[in-house]
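Excluded from the complex is one protein chain; the other protein chains are retained at their positions.
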Amino acid sequence: MKRRNFLKSMGVATGASILPFLKYIPVEAAGKKDTLVVVAANGINSLDLHRKGTNRPSYQVTVNIYDRLVRFGVKKLEDGSLAYDSTKIEPEVAESWTVSRDGKTLTFKINPKAKFWDGTPVTAKDIKWSFDRAVSLGGFPAVQMKAGSMTKPDQFIAVDDKTFQIKLPKPSKLTLPDLAVPIPFIINSKVAKSKATAKDPWATEYLHKNPAGSGAFKIVRWDPGQQFVYERNEDWALGPKPGVKRVIVREVPSASTRRALTERGDADLYMDIPAKDSKEIVTKTGGKVKVSGAPIDNCLHVLALNLKYKPFDNIKVRQAIAYAIPYGDILKAAAYGRGKPMFGGRDMKPTSVEWPQPFPYDTNLEKAKVLLDQAGMPGGFETTLSYNLGLAAWQEPTALLIQESLKKIGIKVKLDKIPGASWRTAALVKKRLPMHLENFGGWLNYPDYYFFWAYKYGHLFNSSNYKNPEIEKLVNDTLHMEVIDKKYEENVKRMIGIAFEDVPRIPIYQPYLDAAMRAPVNGYASWFHRQLDVRSITKAGV
Amino acid sequence: MLQAVPSIFGVIVISFVLTRALPGDPAVYFAGAMADKESIEQVRQALGLDRSWVEQFFIYVGNLAQGDWGQSLKTGQPVTEELLKRLPASLELTFIGLGLAVLAAVPLGILAATNPGSWVDHICRLLVTAGVSLPTFFTGLFLIYIFYYLLGWSPSPLGRLNILYLSPSHVTGFYIIDSLIAGDLEIFLGALAQLILPTITLGLFALAPIARMTRGAMLGALSSDYVRTARANGLSKSMILLTYAFRNASLPVLTTLGMVFSFLLGANVLVEKVFSWPGIGSFAIEALIASDYAAVQGFVLSMALLFITVNLTIDVILAITDPRVGLEE
Amino acid sequence: MKHEHFLDVNELSVEFQTRNGIVKALEKVSIHVDKGEVLGIVGESGSGKSVTAYTIIGLLDRAGLVTNGKTAFDGMLLSGAKEALLSDLRGREISMIFQNPRAALNPIRSVGKQIEDVLLRHVQASRYNVRKKAIDMLDQVKIVDSKRRYWSYPFELSGGMCQRVMIAIALACNPRLLIADEPTTGLDVTTQKATMDLIQELTRNRNMSVILITHDLGMASAYCDRLVVMQKGKIVESAPVVKIFSEPQHSYTKKLIAASPGPKSQLADLIDTTDEMSEADIEQLDKPMQQFSQKKSATPNILEVSNLVKEFTVRDSSRFRLPWSGKISSHQTFRAVDDISFSLKRGESLGLVGESGCGKSTTSSILTRLLDPTSGDVIFDGENITSYSSVQFAQIPQRAKIQMVFQDPTDSLNPRYTAKDTISEPLKQLLFIKKREALNERVIKLAKMVGLPENLLTRFPHQLSGGQKARVGIARAIAVEPLLLILDEPTSALDVSVQAVVLQLLNKLKRDLGMSYIFVSHDLNVVRLLCERVMVMNRGKIVETGMADDVLRNPQKDYTRNLVSSIPHFEPGKKVA
Partner (left out) sequence: MSENLVTVVSFSLFLFIVFLGLFGEFLAPYDPLATAASNTLRPPSWTHPFGTDNLGRDVLSRVIVATRLDLSIALSAVALSFVIGSALGSVAGFWGGWWDRIIGRFSDTIMAFPLFVLAMGIVAALGNTVENIVYATAIINLPFYIRVSRAETSVRREAGYVAAARLCGISEIRILATQVFPNTLPPMMVQISLNMGWAILNAAGLSFIGLGVRAPDAEWGIMVAEGATYIVSGEWWLALFPGAALMIAVFCFNLLGDGLRDLVDPQRRT
């Protein structure tokens, strides 16, 4: 096991010994049936999501090795792809749950089959410790918990070993879904506490490298910057047994190499494949590779206009720009068709609460010019369009096309490419980019949740510095309101209507989250967190 | 050795200032996707970035003195650990690249020097100049495209070993050596196969300076008085070429090798990126993009130390080869 | 083809291909050497004497092409022979030693090994006895402590020792012909003599034939049986030594003999005709130039030097190579000039003689005030000029009064300045002549004074001959009418015939302009020609001072005596051994 390749130690020496000499690894080889090779752009930097500085790719570790009280269900889309179902909440560690009549107390019954890797049962104390940790450590976990109205440890009560309660200041439709996101994962508190120190009461140093969970997979190897390996937890009983025994997630920074590996069969699954590749890879390989994907819920690729900078404070200018975006070209050249159009809506008044929905703009340079005239800027003006180097794959062509199109109505645009590290500071924290491309997506699939983050003044993703008292009020009123509430539809329609009219953010399209995989790989579903949930994956042997 | 101290100090100061001047705010970057202002501030405090530069600098130098190079924010590991783990990968690549270059360039240089002005000389020169004119990233990409993607002759350009293998147990950190120590021919061949394309890419780049220097030094040696003496005494051609001319010519070539080596170590930043090589170069690029201060500083510092070590080694070799070195007044 | 001679070179012609076309290096050169005979080939640089030797031994470089002639060695045809044969002969039958022995030895191989290489190559020893033989050879060339020296590297040995090693290598396989190409150039006179004596002794013992190539007629006369005089690739004369000196036939030989200074020759004897100067120039030279008359002054001595000391810090560099990483220095001082005092009268010429490293160059640098002394005074024209630092001195009028003529005429001319630029520089800087016409006039006058044709004034240094460059350097030095001119080996890089002309020019200038000279040289014979008085220096100290002829004829100190006796010289009609 130590230095030999592990397949060998598993008794498939014959297949493996000739591997290096083959042109590519035969995926269908018997030995690989229960091993899944995944290629990803970025590596993980921690096994603990609550730790400060934990990056996005690390979320998937939490998803796969830890359990939560509840999880989202999975639905089948029209094209046969699988995707999570934001409307369906399923039990995980919680066997069942009840909501008090005033909606302020949630009581969970813990499944006796829920066992940590060390064999001890999952208790309400573990859950309380874990939730306390999530709200206490600050940073992103605390923010996300807050979205579910969970801010203080005294909201979490371990009634007895098998009963756990959450007290809410007011009822909210967001609490239960918020328990299904990666953040409120359940840690083996006995193990963690034994490693805690006075300086580090939440054992962040220990859990950073040594997970202590109950999930369907364990991490058996982690080479930072290179790869990590999951191994199936054979004792997991909180769902159908995962179809693969071992998953190798390999970090491959170059997109073309990732594609080549997948095409050649050296990798089974390629998460987050660029639109162009997902369009081509199926035909190129003659069906040996398939693509599964779904539009990302509550996510939009937008052109944001910063109202703090003239002339974007002028609504006519914003509308003019909305009419001057070459939507069709962008969808073709930047999204390669893998996007739902968010333009060409019919009416300035929304007819449904569906979100996202097409905005009532389309490429119409005449109208744009007229609006620009009305705004008192017939000659146009000069500005800078910034985009994120890390997302250059779609943002650069988009920016170039916008630049060219705006030139036609007299707006001279200078492009500014900002490296990933500075992007968040410039765009979201300092909010100092006059015109930029943005791609916020809300984990909780409600329009008001999107508006909460992206249209409320001062909120992180409102990089436009948009401020509208009516929106503020509408969002506050609606955020925790149940969907079935009478006022819900009215409020949401009004919000969307204002967004149509004011266009501080001009939506271009709703992106797809695509994954390419070898034909024998099944059960892939796209998730709101955009990470791989390996529990549902199966791999057929040939 | 002592003379290097000011340079190292200079490197520490410059790298510190440079990293602090990076536009990215690590606190924002590492606070996570949905972090609000408050949580960003918390991260900032936790990282010690709320202090003044001067304060941060003294803390950094103090930590360095204690052997603590800090922790990489991006990978969450201590920088020293990261570097030590990745350094053998870069060194393995660079050494073999350099080795290939030497194996090709020295004979080319000798060949050119023994026939100066002939067509052999010109072909060598064109070949070598073409090598140095190729952007490494470009060469790497096309080698991958042709030999991996189109022809399928080389293994996937994915780091040091095929994904299905576990690395050999760590002795030197050089896979091809460790696998031999472990007696595992299979892993040895696997690791070797991974090395071919990136080392060729690097080697092509190193060809020119070595060949050029070999040619020049050989020309000088061949037209020197002592070679004339050797010829006047009827020594055999091979004796003249190797013992008399080449051994003397190897001295400047050796000095050049030191330069080329440090140069390659820096240049393989791009090669490592193209070949997903888990070396310190790719580590540095990512750290730089992520404003990962400790990692960038650690990388630069380790490179400076390496640079000094390499030069020292070359000095030692020179002192062994050249009796004049070290004995002069 | 005749076969009676041991070595027979018949009508050899060699051409070189250069960037500027084909150059004929040898034209129908015929020489021969008999067994046990020492043949001298003499000639000035470019006469083809070395090319002849290289052609014989087959070492002509790539660009050279033998177009005519045959060489036979002991009946064996060498021309056209295969390289393998030649290579086998070289070192075993014919060997060669070169000038600049330190560079001619492999710097990174111990000298013992280098001897072994030859022995093994020509199967004169086996692996088992080769070291013994090599050490034996070192003994034969009188290298003391040969067992230890076996392991020495060339840089650890003096130039003379290196030449002995070269001789050991050359003679290791008992060849029958030795070609010595300027074997003593670059060595001090005393070493020169010892080396030549050693060669003579060893070759006589072995009854070897020797070809001695030299530019030094004195040496040729001392060690050769027969001489061949070459000029521009041709042999102009060939005769036994005695005959050559007593009855030179060819005008070139005559000129050469005349130009070589001996212990008795006078400056006027050195030239009878010269192609360096036109008749008009010589006429010009003869006219006294009144415009440069010297102002009379109270002090009889133009220069008084007292207790002059110059110390240098010797840096002990422990080598570590980051570029220019400073060297840790342990302060050790070395006295280059050790408490010397002397004086110089107005219009007098003083010779400063000594072997390399004796401190003569340092002294001249201090006198020209390019270097600050550690202690001591230099009183020039009544004023203590050491009270100024060298930087301050550059700013005061006395600067113009001390000028210098440099050793290497090539190195001392800025390659980007024309002759005119070079000569005008001091006029502009020190006499503040800025107008073009005035400058032109002065430069042309100076050119005339030094015998430099006016049409050469627009040329760059690389377009001038050595003698012409020397003239430019002299013109520059006298341009500002100095009182004291320091001549730092002004002729050592020149051929004898040119040297003669330059010496005469200098002498005439001195007479006409009333300058005082300090003439720094290693060559007593040359110094004697120009200077009334000489001063012999050794290790920073003055060993002996006196009238030039007295010192040369009757040296008082051992050091001087040794120096004088080492100078190879000839007296026409008499062979000196």
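Order as written gives the chain letters A, B and C; numbering starts at 1 within each chain.
Here is the rule we use: contacts are C-beta pairs under 8 Å (C-beta built on N, C-alpha and C of every residue); 3 or more make two chains touch, one makes a residue touch a chain.
The structure presented is a predicted model; accordingly, all values stated were derived computationally and were not measured.
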Chains on display which the left-out chain touches in the complete complex: A, B, C
Contact partner of the left-out chain, one of C:E247, C:D411 or C:E441: C:D411
Residue of B:G62, B:G99, B:P135 or B:G152 in touch with the missing chain, whole complex considered: B:P135
Residue among A:E205, A:E280 or A:D313 that touches the chain left out of view: A:E280
Selected from B:L22, B:A221 or B:L257 as touching the chain missing from the view: B:L22
Residue, one of C:N205, C:N307 or C:Q429, that touches the chain absent here: C:Q429
Residue of B:I176, B:I210 or B:I308 in touch with the missing chain, whole complex considered: B:I308
Subunit B, residues in touch with the chain not shown (by the definition above): 4, 6-8, 10-11, 14-15, 18-19, 21-23, 116-117, 119, 122, 125-126, 129-130, 132-138, 141-142, 145, 149, 208, 216, 219-220, 223, 262-263, 265-267, 269-270, 273, 281, 284-285, 288-289, 296, 299-300, 303-304, 307-308
Touch residues of subunit C, complete complex, unshown partner: 19, 61-63, 322-326, 368, 370, 390-391, 394-395, 399-400, 402-404, 406-408, 411-417, 422, 425-426, 429-430, 473, 476-477, 480
Residues from subunit A at the interface with the omitted partner, ascending: 254-257, 259-260, 263, 274, 276-277, 280, 284, 326, 328-329, 332-333, 389, 392-393, 396-397, 399-401, 403-404, 414-419
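Convention: only the chains that are shown with their structure count from here on.
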Centroid distance [mean C-alpha coordinates] between subunit B and subunit A, Å: 38
Subunit A-subunit C separation of Cα centroids, rounded to whole Å: 86
Averaged-CA centre spacing for the pair subunit C and subunit B, given as whole angstrom: 50
Interface hub residues of subunit A, defined as touching at least two other chains: none
Contact set on subunit A toward subunit B in their complex: 2-7, 16-17, 19-21, 23-25, 37, 43, 45-46, 51-56, 138-140, 142-144, 208-209, 221, 223-227, 248, 250-254, 257, 260-261, 264, 266, 389, 419-426, 428-429, 453, 459-460
Residues of subunit B touching subunit C in the complex: 1-4, 7, 223-226, 228-237, 239, 243-244, 247-248, 251, 255, 308, 311-312, 314-315, 321-329
In the complex with subunit A, residue positions of subunit B that touch it: 22-26, 28-40, 42-43, 46-47, 73-77, 82, 86, 144, 148-149, 152-153, 155-159, 162-169, 182, 184, 186-187, 189-190, 193, 273-274, 276, 278, 282-283, 286, 289-291
